[in-house]
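If you scroll down you'll find the structure; I have some questions about it.
The complex appears here minus one protein chain, its other protein chains still in place.
By written order: A, B and C. Residues from 1 in each chain.
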Amino acid sequence: MTTVAATAQVAHGHHDDRPFIRKYIFSTDHKIIGIQFLFVSLFFLLVGGLLAMQMRWQLGFPGKPMPGGGILPETMAPGGVILPEYYIQLVTMHGTFMVFFAIMPLLVGVYANFLIPLKIGTHDMAFPRINMWSFWSAFAAGLVMLASLFVPEGAARAGWTMYAPLSARHDYSGAELGQELWSISIVLLGLSSILGSLNYITTVINNRAPGMTWFRMPLSVWALFITAILGILALPVLSGAAIMLLFDQILGTHFFDPPAGGQALLWQHLFWFFGHPEVYILILPAMGMVSDIIANGSRKPIFGYHSMVFAIISIAFLGWIVWGHHMFVSGMNPTLGSSFMVSTLVIAVPSAVKTFNWMGTMWRGNLRFTVPMLNAVAFVAMFVIGGLSGIYMAATPVDMFIHDTYFIVAHLHYVLFGGSLFALFGAIPFWFPKMFGRMMSEPWGKIHFWLTFVFYNLVFFPMHTLGMAGHMRRIYDPTQYEFLKPYQPLNEFISISAFLLFATQIIFFVNFWYSLFKGKKAPQNPWEDNGLEWSLASPAPHGNWATTPTVYRGPYEYSSPQATEDYLPQYKKLPTDREPATAPVAGH
Amino acid sequence: MSWWLPLKGSTFAGEIDGLFIAILVITGIAFVIVEAGLIWFVVRYRARPGRKAFYTHGSTRAEVIWTAIPAVTMVALGLVSNHYWVQIKGRNSIPPNAYPIGIHAKQFEWQVTYPGPDGKLGTADDFTVRNQLHVPAGRPIVLALSSEDVIHSFFVPQFRVRQDVVPGMDIKAWFQATVPGTYELGCSQLCGLGHYRMRAQVFVHTPEEYDAWMKRAAKRAAQGEASE
Amino acid sequence: MTHATVDVMRPPYPTERGLDVYNTKLGMWVFLASEVMFFTALIGSYIILRFGAPGEWARPGIVLNIPVTAINTFLLICSSVTMVKAYATVADGEGHFFRLRPGARLSERLDFGLKFWMLATIIIGATFVSIQVYEYLHLVHRGLLPSGVREGSELAELVANGTLPAATMGLFGSSFYTMTGFHGFHVTCGVISMAYLYFTKTLRGKYSQQDYRGIETIGLYWHFVDLVWIILFTIVYLI
Partner (left out) sequence: METAHKRPNYVAIWAYLFILTVAELALAFELPISRNMKLLLLLFLAVWKAALVALFFMHLKFERWNLRMLALVPLPLAVIFVLAAMSEHVW
């Protein structure tokens, strides 16, 4: 493997004598915080997955005792048979954990923290201590949410969307403390996201290394930056709404209480005004990292860098004016529905730009199928399916039929699992060496990839069919309906595939832990990548660079005729390169 | 088990299915282009020793093409969908001669109020039946939806009609059944632990049958045995 | 601020570039953007609920004590002025405060001016909070609770005799306490952080014309809280 050691600025051996607790627990180092987020959110991914398995058991084999379900208390599953009230807790907590505590922290908490300073060439976040608080409040939020599963009457029961008034009044939902803990946890999480986003935005704007102009930033940084803007503007709305919900629950206020003049739809407006930007928070970082990985794996500059940037920006902007597409049949003003439909459809345009640019990047490339690359290509393939199913729902008349059916469930898993999670299965091994100094196993990674890819499609593709048949979401027992009885074999098939999908994840789990301690020692730049982070040793040392690196070119100069290797790092100075004029100025 | 949409049981089911198929075609084309392209590239451009990738930063022409085509398609799709939307859910879409039925949803049942022999809601001969919706075929029906407690959703797959029932709001929805038979009405908005069993039966009668049923039911109701 | 715990690995050069605005100030503006969205959720809900309320809105003029709140509003505006004076004094290093004694040196005046204006801001801010607490106690006493009107209270009588609309009192209580409560919470946070900066920085002479970032940043926050109150006062109390 060729190295660029000649130009690489290997960090000096600054010995780090902070005590353990300051180094790994209450650390202000952005890399440690990213790693803390990684462990915590992988744990919650596991929790979310376990909840999904219980759901799938009930849906595939309604009313049968769940193997191992005997350990659950009587109030959830007497004799292992899941109760309806436990089932809706499962749905609610599965959605909540996956969205708020697994995918969002994985993408933003881990990679915004880890990558932004490394990729823009700075020593840490702008506000390291605020950053630490951002982790700890997310952690507290997670604990509160987890605790809510164990309180009497169980966890929140109104779906991850928490529609009022079901969520607002205890006599409607039957849950008390669980419902309140959900609101409290979400407020804490909102705080965490705001503190985090504030850091990412300031850092990206102000702390770029010399030469790192706006249009030399890797797309992952662009995506994380725009995501942070979405976060800083969207999460406060959710916090505000969750606070109102909490007050309805504990103080008896009437925001969402129709008999006293409150409005049920107000919650939906608030939630989705946050919620749609949120789903782009869940996909944009994935898109950014996939762009980096695909360019790297194709050994080619990203196709249409500038239009990729503008696509990210326009997706983020459009994301603010489409929230009503979740409410087409909610009784919302139908004229408003029309305008939300049009704005929603328009989002297909920047998404198309991104998709075709990824393909353009691969076109005439020299594709190396590493595990990150495989997962990144799968991301494109699967995100497109999810995105295209979004078009059906955006068309209001069709949505009237498929709203709140498994068609939606299929859509959301195609974008969230097929999209975000595949991107993460690519990103985790890609940056693993920079985090831990070791490589994850390639062969096992490939086995995990192929099995996941197959089982994932077997689980979620048939859900489109269920949706077309009118199979409602969030129902405990589909066999209650005559018209769904013929579909039970399909449900059973999905469930079995889901168990296999989960079992496959054990490979990842083992690979992750094994590599952490026993993996192959990582070289400095194992993927022959152009990013600034690869100029550091693996793992990246505390404080990153001894002297600030200088950036001479864009991030995707693969196969450049100027270099003999097929990559040309951003930090490598060629004789023809000029030193950047002092500081990069905004807008250049 | 069918792999396709359920029976078309209402006047606008055909339109919705048509739109569904149109989108299926559009997205199908996009799907094939993307997936086939990906597979092709993966096979054709896999790394071979000694080869260097083609160095390019993009092409403005390609960029314009793949921005413009989706843009035009999406605007066209928006216009077409909106045309149907206005007919189906628009604010003036309810046919003036529609036959009124009241639906009151509560945890976890549907209370269906019929206008009685005089065909008007809110008069003395109205009567209420639990979990049974009887409608005549070939006649537009307008539902007056109200909720006792939380949000429910009125959904009959064969009619392709769905409307949330929101407490504090008086919402109207209409449809016109075309095929006599028995169907199911499901609640499709999570409304509590009994959500999954908040189900009612839907009977679509021929107009004559419906009149006969109405007479019988009204008589029974007058005798005070309304429900069931 | 960077002084508090100096991490050994903090870069030795100013990392600040890009917007030409230093980090804490930029960070504060970004934070304020999120605050705008937070208050959008609360104030927006209020507007939406009031707009769609069943019947007439509870009459703020009768329920609330407008004159006292008007004085409070005035106080908060004054505190904004004292805050901006503190900022201008330290930023300009001169001229924004009366002469302490004839012939006093500039630096002395600056020092005194900053301390004076900051202390004034803290005191006025604390007064605002106290008056708000008084207002709350009084309102609760008269019978307005977050959940509506208390049985058998003075306001309940007004509802009974038709002076106040029964249908919207619950909504009024909910939104009134939530909005003003969160505003009050923000003021309290501001007072506490200012007091903290006052004792740990101002009194120890850590601010100078070369570095007054803490003053400017907390000032931005303080003015924003004032700005929110200006909106709240109008739409909750006056309209």
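The rule is simple: contacts are C-beta pairs under 8 Å (C-beta built on N, C-alpha and C of every residue); 3 or more make two chains touch, one makes a residue touch a chain.
Please read all numbers here as calculations on a predicted model, not as lab measurements.
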Full-assembly contacts of the left-out chain, visible side only, are chains A, C
Given C:63, C:88, C:118 or C:194, the correct residue touching the omitted chain is C:88
Residue among A:251, A:321 or A:516 touching the omitted chain: A:321
Had the left-out chain been drawn, it would touch subunit C at residues 19-22, 26, 29-30, 32-33, 36-37, 40, 44, 47-48, 51-52, 61, 66, 70, 73-74, 77-78, 80-81, 83-85, 88, 91-92, 96, 210, 212, 219-220, 223-224, 226-227, 230-231, 233-235, 237-239
Contact set of subunit A toward the excluded chain (per top definition): 229, 233, 237, 263, 265-266, 269, 273, 320-321, 324, 332-336, 586-587
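As a convention for this text, only the chains that are shown with their structure count from here on.
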Can you tell me, using the touch rule above, whether these chains form a line, ring, star, complete graph or other shape? line
Averaging C-alpha coordinates per chain, one finds the centres of subunit A and subunit C separated by a number of Å equal to 36
Whole-Å distance, C-alpha centre of subunit A to that of subunit B, is 31
Residues of subunit A engaged with two or more neighbouring chains: 262-263
Spell out, as numbers or ranges, the residues of subunit B touching 2 or more other chains. none
Of all residues in subunit A, those that touch subunit C in their complex: 14, 28, 122-124, 126-130, 194, 197-199, 201-202, 205-208, 232-237, 239-241, 243-244, 247-248, 251-255, 257, 260-263, 266, 269-270, 542-543, 548, 583-586
For the subunit C and subunit A complex, residues of the former touching the latter: 4-5, 7-11, 13, 15-24, 26-27, 30-31, 33-35, 37-42, 45, 48-49, 52-54, 145-148, 167-168, 170-171, 173-175, 177-178, 182
Hey, which residues of subunit A end up touching subunit B in the complex? 84-85, 88, 91, 157-159, 163, 165-166, 172-174, 258-259, 262-265, 298-301, 303-305, 307, 329-331, 333-335, 337-338, 341-342, 345-346, 348-349, 352-353, 355-357, 359-360, 362-369, 377, 380-381, 384-385, 388-389, 391-392, 395-398, 400-401, 403-405, 465, 468-470, 472-478, 480-483, 486-487, 489-490, 558-561, 566
